[in-house]
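Coming up: subunit A.
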Amino acid sequence: MIEISHVDKWYGGFQALKDCTTSVAKGEVVVVCGPSGSGKSTLIKCVNALEPFQSGQIILDGIKVNDPKTDLPKLRARVGMVFQHFELFPHLKIIENLCLAQEKVLGRSHDEAMAKGAKLLDRVGLKEQARKYPAELSGGQQQRVAIARALAMDPIAMMFDEPTSALDPEMISEVLDVMVDLAREGMTMMVVTHEMGFASKVAHRVIFMDKGEIVEDARKTDFFGSPRSDRAQKFLSKILSH
Partner candidate 1 sequence: MFASFDFDVIGRSLGYLFFDGMTFTLTLTGLAALGGLIFGTLLALMRLSGLKLLGWIAGLYVDLMRSLPLVLVIFWFYFLVPYIGQWLTGSSRPIRVGAFTSSLVTFVMFEAAYFSEIMRAGIQSISKGQPMAAQALGLTYSQTMRYVVLPQAFRNMLPVLLTQTIVLFQDTSLVYVLSIPDFLGAASKVAQRDGRLVEMYLFAAAVYFAISCVASFGVRRLQARIAYVH
Partner candidate 2 sequence: MNYHWNWRIFWEPAPNGTGTYLDMLLSGLVLTIETAICAWIIALVFGSVIGVLRTLPSKTASRIGFGYVEFFRNLPLLVQLFIWFFVLPEILPRSWGLWLKQMPNAPFYTAAIGIGLFMSARVAEQTRAGINSLPRGQKLAATALGLTTAQAYRYVLLPMAFRIIMPPLTSEFLSTIKNTSVAITIGLIELTGEARAMQEFSFQVFEAFTAATVLYLLVNIVVVTAMRLLERAIAVPGYITGK
């Protein structure tokens, strides 16, 4: 589904990704972890071409992302993305947040988009909030809306960039529950998170990144059992000690 091979990415003179190679199969859930600044966000932004990269290639469902002929808006519409700070559009009602791209990008009719939006809001347990504005919802609710907004596009894969790290502790589980359901339904997912509980519950593989490199790329049981690298071991002991 997602093939990342030998990707290098520079921000000016700073190399954010170094020869990154990995893949995500259809229906697979991959958790990406690593210290702050290690390039996790950059990697998943490259997957739907939110960030250009200088060398290597990424192939998404058979389409080359860094091909100048690729229709990027169309490609991006097929990959759902959930951000750390939700990034709902504050001037639009919840339901309008869900409809905007369905209508403008996919060309769905307003009624069709509304129906789809309502169904997804129901699914994340927020049917009652449809007519509210984002600022009137709690962080956890906003993040669930953001997930519903991404799902409304019928994505073939979902990217999550630290979806729970801006949330108050008591709201984390409501978001993780939605993600777990999604994973169990067979959605292809790349999830940047430090929630190791989530990883051990639904992840198939864990990728550990440090300083722009993929240091470890292992099956979940192998990763938690005995990480091969010192760096991953250190990192794990740090976050698990809490």
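How were these picked? Simply put, all candidates are chains of the complex that A comes from, given by their letters.
Keep in mind that, in the parts below, a contact is a pair of C-beta atoms (placed from the backbone, for glycine too) under 8 Å apart; a residue touches a chain by one contact, two chains touch by 3 or more; residues count from 1.
Note that this is a predicted model, so its numbers are computed, not measured.
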**Report entry** Touching candidate - 1 or 2 - for subunit A as found in this complex
**Finding:** 2
Report summary line: In the complex, the residues of subunit A that touch candidate 2 are 45, 48, 50, 73-79, 81, 83-85, 87-91, 100-101, 104-106, 132-136, 149-150, 153
